[in-house]
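The other protein chains are all here in position, but one chain of the complex has been omitted.
For chain A:
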Amino acid sequence: MNLNIDAQKQQTYDAIVVGTGISGGWAAKELTQKGLKTLVLERGRDVKHVVDYPTMTKDPWQLPHGNKLTEEELKFYPVQSRTNWVSQANKHWWVKDTENPYTEVKPFDWIRGYHTGGRSIMWGKQTYRLSDLDFTANAKDGVGVDWPIRYADLAPWYDYVETFIGVSGRAEGIPHLPDGKFLPPMELNCVEETFRDKVAEKFNGRKITIGRVAHLTAPLPHDPSRGVCQSRNMCDRGCPYGAYFSSNASTLPAAAKTGNMTLKPNAIVHSIIYDEKKGKAIGVKVLDAETKQEVDYFAKIIFLNASTLGSTFILMNSISNRFPNGLGNGSGELGHNIMDHQYRAGATALVEGYEDKYYVGRRPNGIYIPRFRNVGDDKRTDYLRGFGYQGAASRTEWQRGVREMSFGEDLKNSLMEPGGWSIGITGFGECLPSHSNHVTLNKDKTDIYGLPTLSFDAEWGPNEKAMRKDMKDSAAEMLEAAGFKNVTTYDNPDNIGLGIHEMGTARMGKDPKTSVLNKWNAVHEAPNVFVTDGAAMTSSACQNPSLTYMALTARAAEYAVNELKKGNL
């Protein structure tokens, strides 16, 4: 009996954070810096910054097969490779689908990375604020439920997060895409500058700006361990300079420095332990990924940052007499309202001129065209909300040689010169929350640990489809207006999930009857359990969402610690 009590003491912390990705790293940093002894659980293997980036300095000739996967390797990644991004350089960051099954009632691309740092290692670094155009949208349109917060609630936390992680960008004074605490912007190239000027001129001041990105373009005084971007554009391998923000480069080292963090890799959370007598969550049940042994850990507060569907899975799998349908699921909304961003629809063009201009460096960034639909005087009758564009102009390189008529010495000589300029933009479109887009727990299909798996039943709705058409048309319209040639629209297949911005499934809201989380990201029915990753999103907006997860996490952590001190949790 005493032994058990001792063991339980050893497994007791002030706080538990589940997940080490973009939001989990933030939870770990905030809670440890506020003095909480914090257990940080990562389901995958450990990845140490720089030390565990095996391909980070490999030149093209040091990667086999022109960086393409072999047929044998592809067998492990039938879903992950739908992105076309899995390569020899980065294959170690993607889950093997063969070991991580799920069910697609309708096609859903579930793209994951299970290791310390999660997808913060291979994310796109695009970093945008939401605004009240987004936070009021559901209420205004009568779609889903209203966000329980407004921009003013999150603005200081955006400031706080941006200052710490380092965000490069240009202040533009756009009310619905608020400026942040920016490091110097990256440069546009000559063609992008022309495009910006022409679009402003022909579309009544419509803005094109350089992408706002979590890359350092100047040193961070508070974090000298991170260096400035060297334009290698090999970010997906891990950055030896720590120039882009990842948990591994930034938040986890900050958490470790406090001495308050215990980081446990290979620790798969099975469920949250709910104490019926105390009427509260008291810890988590963990499976050791290597030994498959079950261990319970205890804490006063629990942060779920296991990624949108990972966190929702844990809540769904946390069954008790109090919560027979999943912890905090009194509303019946847990697992519902899954959202993503649709993209891969836009236009490309050829650009004449500028043959005497080129660039130096591989900029890990592009242009951004902030949303202009259903903003201000613009009113669409065919769809709600809007989209932003990402894209870039560049000169064609040796790849163009395949379709050149020349070969031999002529071809070789011509490819030593950069080719003509081309430009392309793709929309990133908002997705409406819909109760019918959902995941369920599939107990008939278990994984290698005997855990149930998720079953996806979600698809783009009529609003997304109508918007998608405009994503193509408006792209072509701008490229034409800029005077570019051979303007061609495209609409490539795009399952929900492929945006890798999965959101919703445990939405925030004012009413426990219609939402899972309250305005502090705490579970309405279990207020010492916080969910601060993409699961919390009440609507998707059209901006890349990671910054918002980080800001929500820092805000929730402060609230949680204050409540803990007051004895309320």
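Criterion: a contact is a pair of C-beta atoms (placed from the backbone, for glycine too) under 8 Å apart; a residue touches a chain by one contact, two chains touch by 3 or more; residues count from 1.
To be clear about the criterion, contacts and distances are computed from a predicted model.
J.: Leaving aside the chains on screen, match the unshown one to its UniProt name from "ATP synthase epsilon chain", "Gluconate 2-dehydrogenase subunit 3", "Sulfate adenylyltransferase subunit 2" or "Two-component system response regulator".
T.: UniProt protein name of the non-displayed chain: "Gluconate 2-dehydrogenase subunit 3".
J.: Touching the absent chain in the whole complex: find that residue among A:105, A:143 or A:190.
T.: A:190
J.: Check each of A:349, A:369 or A:536 against the chain that is not shown and name the one that touches it.
T.: A:349
J.: Looking at A:232, A:322 or A:519, which residue reaches the missing chain?
T.: Missing-chain contact among the listed residues: A:232.
J.: Which residue among A:136, A:488 or A:514 touches the omitted chain?
T.: Counting the whole complex, the residue in contact with the absent chain is A:488.
J.: Which of these, A:142, A:224 or A:408, touches the one chain of the complex that we don't see?
T.: Hidden-chain contact among the options goes to A:408.
J.: What is the set of chain A residues that contact the non-displayed chain in the whole complex?
T.: Chain A touches the missing chain through residues 54-55, 57, 59-73, 88, 91-92, 186-190, 192-193, 217, 228-234, 348-350, 355-363, 395-403, 405, 407-409, 411-412, 415-419, 422, 424, 486, 488, 490.
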